[in-house]
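Here the complex is missing one protein chain, while the rest keep their positions.
Then we have chain A:
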Amino acid sequence: MSANNVLLEVDDLKKHFKVNQGWIASLMESFGSGEPDYVHAVDGVSFELREGETLGLAGESGCGKTTTGMSLVKLHEPTAGDIIYDDKRLSEASDAEIKQFRQNAQMIFQDPFESLNPRMTVYDTVAEPLRIHDIPNETARVQRALEFAELLPAEHYFDQYPHELSGGQRQRVAIARALVLDPDFIVADEPVSMLDVSLRAGVLSLLDRMTEEFGLSVVYISHDLSLLRHMCDRLAIMYMGKIVEKGPTDQIIENPQHPYTQSLINAVPVPDPAVGRERVELQGEVGDVIDIPSGCRFKNRCSEYIGDVCDQVVPPLEQKTEFEQDVACHLYESAEGYDPYEEMGGSPSAAETGEGAESTPADD
């Protein structure tokens, strides 16, 4: 696609949610009965988003892909880690800079039946972001955004309410609203999964045009790998709050290296009866994201488990000697000479924790 300039960098992002936030729980806590539990929804994710690219975040439900996406547009405040945009760390940015960032970071949600306010007309829905950010030429901008979203003629839609529109049209309104501020990037969370198959391609081609015509970057979040293959330049596969594999889309789909990615891609059905897909069954279920296991999070289900190193050392996402994509797995040799066995010498599983008190429970 276009140049490889980095637009946004995500640096070791973590988002943990406290469990049991009810008043009884807080009462118990004030009497000192134990530490609160946390769901480690996103637990140390780093990647960069380049200008004009479409980056796919994939994984099963609960892997943290949506939380990552929402943190990218500041709908969540990160627990730790940072987002670097325009050479600035967002954690250190001023209110004005944050407002500027919000203008450039937009999101499209999964369900167009819930993401639009039923009491607002299409015009007001699309114009609202302009009013918040004090941007002139409201009518012309709204019209242009609706036209780009192929809601033609735009004036016909101005006074309509969401209930008068079909699902596909609503999702187009949501796209128009995201585009009206002329953002730098858009996070699209399963933008077509609620739409009928026959209409999906229309909305997808809109997202494609956004990157091509405006040089926008898109973070496309989905569990549907067939769709991601169609849409994305690069993919990041997530498992239990961490990225396990990251690289060019074709490389990951055709030549996956992490055992989890391999199982995931292997499980995707193929719409062609002539293709005889070999089925390999993955054992077990996704683990506990409250009481995080030590070492590799996939070890209990992994068919390639190689012993203590998997139990004790968290595999870093890094470049390997043999292939293009980054993989977080001890099976492959690090390109930068990292040796996981060195970590096993002293205190086991202290590899990633580091900060002590707040860190993940290491032994269980």
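The rule is short, and it goes like this: a contact is a pair of C-beta atoms (placed from the backbone, for glycine too) under 8 Å apart; a residue touches a chain by one contact, two chains touch by 3 or more; residues count from 1.
Everything below uses one rule, namely that contacts and distances are computed from a predicted model.
A.B. asks: Missing chain's UniProt protein name, "TRAM domain-containing protein", "ABC-type transport system permease", "Na+/H+ antiporter NhaC" or "Peptide ABC transporter ATP-binding protein"?
C.D. replies: Going by its UniProt entry, the chain not pictured is "Peptide ABC transporter ATP-binding protein".
A.B. asks: Which listed residue, A:G22, A:P273, A:G307 or A:G337, touches the chain dropped from view?
C.D. replies: Here the residue in touch with the unshown chain is A:P273.
A.B. asks: Identify the residue among A:I132, A:L152 or A:I306 that touches the chain left out of the display.
C.D. replies: For the chain that is not drawn, the touching residue is A:L152.
A.B. asks: Which listed residue (A:E213, A:E285 or A:E336) would be found touching the missing chain in the intact complex?
C.D. replies: Result: among the candidates, A:E285 touches the missing chain.
A.B. asks: Counting contacts across the full complex, list the positions on chain A that touch the omitted chain.
C.D. replies: Within chain A, the residues touching the omitted chain are 60-61, 150-152, 156-157, 160, 164-166, 169, 196-202, 204-205, 223-227, 229-230, 250, 253, 263-275, 277, 279, 281-282, 285.
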